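Just one protein chain is left out here, and the rest sit where they should.
Right after this comes chain A.
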């Protein structure tokens, strides 16, 4: 059986034409509006309360819509946006260093390896400046200069200082800003907040998204919830790898359920693997912790020259060390982009030169920096990171070089959306990391926070009006056949999971699935590996449904049952990721196919054949998906090969 079939290309993305700097303004003007008096007659469901979902729910409520918000955590403040460290980009040009909206647009398209939609990226760069204003007005305590103005820094190798930050906790502070705006609307009665609720199905009525099926995680009660439009802001799917820098609860269920109901899933194989994470310490490992990328500004990356050299790093003389990034990339050295640094680390470990448990680690050494700047200066810059490292590993990085290894960090793929952030199901909008749109095949540092807040504060609240202008739509309730069926599907599925009563835990399956994905759909992919992975995933999925053990019932708090449902969806997603990676016969951004590299081992794009978004349509379980291509046009930023030598 073929792995997929090809359908019609995507004809209309609703992206406007004309000069790129006028497109967003014109589009907003041409979009329909909703009369303020009518807004309160309409309900919008928002799933997820991270930067995108929290800011969207607050803003829609401020505009006068009735909002119902859902999150699986015990409070909307806990969404995983909170863990973002580095900062948020904005084209303010406060430094007078040559930055502009156009430059941020240009850098983002190029950084995405020419696999994103120009119109969307330009809009993102335009609204980036409003985000900073908005967050400052909310009281977000950004870092400031002595004169009282905002401080910025350069991040991830950018040549301009456009990154705003709040120490190493920028995500936390931005999220709390959005959360407080949301709580204000909750207090005013404009948002109905449902924490500890998980969306398990989308309700589609007459071709339109009209509601969701949710489970109250405390009581186990399953209800159907209705609205005039549904917004998914449920984050990325990095946890398909089991080990990632995502929170334990991050999952694909909301978007995957919507995919099964007709929303196309775009570019699922684009995953970002971050080079500086603390390595795995044993089989018990439950998640990976990111160490800020800024460490590469002063740390030197090396491994022993000889295979299997397990001497104490201090005893390895200088000429027996391989500072491989400095050797291979003399001009960028330790500051090469994330994907390149990650792949290089894997390569030296594959050669048997890795360090630490299992040989899966490389040294990040601060001895030179301490010698050059003094321990005090290093402490001032990185003290909190060194402390965190020591807490987790029990090793003192002032004395012993840190060990780092790449880990899954972010997913650029997601549900396909048009310029209005609407999916292929009318009335279903997708924002933040859950959609596919703005980062192409690779996301730049400090751009995830920018996109989440751009979508939630400024884009969606404008574009959703064009859809809602035709509303309020005919009332539906739980007796509608589509709602009853969706609800029954959820109940059946939970019963099936509980009924297996096999001999393996959910986590054991998740771990094994993650290993398959890491080995074959991780930093480097090959045709043979991906084909093998697809077979293994299918076999393991069958095992899962025969052998998983979920105790208890669905009547109350049952964390194993929650996990089981999420892992079941990861199994289906994993297969599509591998098929997407297999069909994309090129290397671009976070997708590296070993068969497609230049003579010196760099990613080789194939613009002639693959300059498109791969949007996948679900057909039926076990049946091939249908590929729809959205052709990408580059009118402003002309594709070039990246080079960091």
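Please note the rule applied: a residue touches a chain if its C-beta (ideal position, glycine included) is under 8 Å from a C-beta of that chain, and two chains touch if they have at least 3 such contacts; residues count from 1.
Just so we're on the same page, contacts and distances are computed from a predicted model.
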item: Name of the absent chain as recorded in UniProt (options "ABC transporter substrate-binding protein", "TonB-dependent receptor", "Succinate dehydrogenase subunit B" or "SMP-30/Gluconolactonase/LRE-like region domain-containing protein"); value: "Succinate dehydrogenase subunit B"
item: Among A:19, A:148 or A:481, the residue in touch with the chain that has been omitted; value: A:148
item: Residue among A:62, A:326, A:379 or A:489 that touches the chain left out of view; value: A:62
item: Contact residue for the chain not shown (choose from A:92, A:197, A:403 or A:480); value: A:92
item: Identified contact with the non-displayed chain, of A:41, A:153, A:184 or A:642; value: A:184
item: Residues belonging to chain A that touch the chain removed from view; value: 55, 58-59, 62, 73-78, 80, 82-83, 92, 94, 130, 132-134, 136-139, 141-150, 166-167, 169, 172-173, 176, 179-181, 183-184, 186-187, 193, 195, 218, 245, 247-249, 281-282, 284-287, 289-290, 388, 391-394, 457-458, 461, 503, 505, 507-508, 549, 551-552, 556-557, 559-560
